[in-house]
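Missing here: one protein chain of the complex. Every other protein chain is in place.
Labels run A, B and C following the written order; every chain starts at residue 1.
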Amino acid sequence: MKFMGHAISILRKDILLEIRGRESLSLMLFLSLLLLVIFNFALDIDIDNVSSLASGILWVIFVFSGILGMGRTSMAERDEEAYLSIVFSPVSAESFYIGKVLSNLLFLLIMECFTLLFFAILFDFEKIISLLPQLLPALFLGTLGFSLVGTLFSFLTSASRYGEVLLPFLYLPVVVPVILGGVTSMDIILNDKVGGADKWIQLLAVFDVLYFAISLILFRYIIEE
Amino acid sequence: MKTNRVITILFFLLLVLIPLDFFLIFKVAPTEKVMGDVQRIFYLHVSIASGALLAFTGVFLSSILFLWTKKIAWDIAACTSAEIGVLLSTLVLITGSIWARPVWNVWWTWDPRLLTTLILWFIYVGYFLLRSGIADKFRKAQYSAVIGIIGFIDIPIVRYATKWWKSIHPLLTQNGGGLNPVMKKVMLFSITTFVVITIFLFFFRFRLARIEERLQILKKKMED
Amino acid sequence: MENWVYLFGAYTIAWLGVSFYLYINTKKQKGIEKRLADIEASLKDKK
Partner (left out) sequence: MNIIELRDIKKQYHAKTALDGIDITVREGDSVTIFGSNGAGKTTLLKVISGIMSPTEGKVFYNNKAYSESDIKKETFYLGHKTSLYNALTVQENMHFICRLFSINHKGEFVDSILKEHGLWERRSDPVNELSHGMKRRLALAKGFIINPKVFVLDEPFTGLDLKWRASVLSKIKDLRGKGKFLILATHLVEEGYELADYVAFLHKGRFLFIRKKEEVDIKEIKEFFHSPGDDLG
């Protein structure tokens, strides 16, 4: 299927770009580690409050580290107007968008796994690793939501002079439902609270489907001048 | 210009509606047993919120029409209603917190509806930040149309998510559920009044935007 | 009664906000109309 073929080649290009340029992933990992250390001082985490604070801290790190990473990748596209070689090619706007969503999703997931690992090590909280299978659906759907909205907005804001400042300003309000869904469902699973996590996971799924549909339609207008 | 006529008609309509609205709120509406007179802020708060929602609907529709027809006039309409939307949502947030103070002696309540307004406020301030960052008129219109659409579609989702999240409001504020019939009528009246005010503001600002546009064109003619 | 202040405050802020917005717009409108008139005048004598 040509459609996915183009998306995959864009994904491969982004992976190669990351290996060569080492721009966004290393930045994201560095920021996650730094934020973990800062949270440790700020919230004075110890054995008994770590599990209740875990989901909040982790998702704040996912959000901000993610914003930085996606901002960087879209800068690479805008640099030397490299994205024009994709626009002037048989690649449709939709598969261009899906390719970028997949590559952002991949980098975000890598960052998140490392962050979970750092968290488990720094605050010796193995529980988060052992519970990973239950956490995975919410983690994946939330990250997908971040990537869907982030790809659209990072491409949009990188065209304006205030690119770096504007992205969080527009991106954060829109992904509030994803943050809510992610934090609550992880909190419920980690602290096995009552009140099913699946309600929140459904919300994430609805969010993803909705924003996938809208962004697919609107992305074309962003790459046209 | 036909907008002038619309503005004058709406102006005279408001000359009647606003005093009547005040009369209804302060004289006709009964005093709420629990909260007392301060509950009357509720009529203002909810009607401004409906005005803001109307304005953001305007942005949503004009943005779609701009992307469809590529006519700059729709972009001016979208930008105008966005400006009014931001103005009104700011007032909603202010009146919301002034109301929360005496009733729950807290300046800010994480009520789903207030939270949605706050999030919308951020998005549409971002809308203007984006517009000021792009030089090319056409591209600016196209990108802000995308924000105009996404911002509006976000409302139900955020409402839904925040409603689950937490709501410390008493039953009373469940969209007027707790209001007795008279209160409901007064509420409806002030909502309609504010809808008319929003439309009046829109045309008023729209006329100004069109003249600004004409000034730009004339200034260019001066240069050639 | 202290609550009265909040009631009064909310209404004044709301209506102040709206009328201040209208006031700025009218001032801007007059300014632009004047400049339009000047430009049209100078365009006429340029032709």
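Quick note on the criterion: a residue touches a chain if its C-beta (ideal position, glycine included) is under 8 Å from a C-beta of that chain, and two chains touch if they have at least 3 such contacts.
Please read these numbers as outputs of a predicted model, since none were measured by experiment.
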Partners of the unshown chain among those that are drawn: A, B
Selected residue (touches chain absent from view) among A:48, A:80 or A:126: A:80
Contact set of chain B toward the excluded chain (per top definition): 70, 72, 135-138, 216, 219-220, 223-224
Chain A residues touching the omitted chain (full complex): 2, 5-6, 9, 12-13, 16-17, 20-21, 23, 76, 79-91, 224-225
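In this section, only the chains that are shown with their structure count from here on.
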Chain-level touch network, classified as line, ring, star, complete or other: line
Chain occupying the most central position, where position means C-alpha average: B
Rounded Å distance between chain A and chain C, as computed from the means of their C-alpha atoms: 44
Centroid spacing, where centroids are CA-atom means, of chain A and chain B in whole angstrom: 32
Euclidean distance of C-alpha centroids - chain B vs chain C, Å: 18
For the chain B and chain A complex, residues of the former touching the latter: 67, 119-120, 122-123, 125-126, 129-130, 132-134, 136, 138-139, 142-143, 145-147, 149-151, 153-154, 157-158, 160-162, 164-165
Residue ranges of chain C in contact with chain B within the complex: 1-4, 6-7, 9-11, 13-14, 17-18, 21-22, 25, 28-29, 32-33, 35-36, 39-40, 42-43
List of chain B residues in touch with chain C within their complex: 35-38, 40-41, 44-45, 48, 87, 90-91, 94-95, 98-99, 101-102, 197, 201, 204-205, 207-208, 211-212, 214-215, 218-219, 221-222
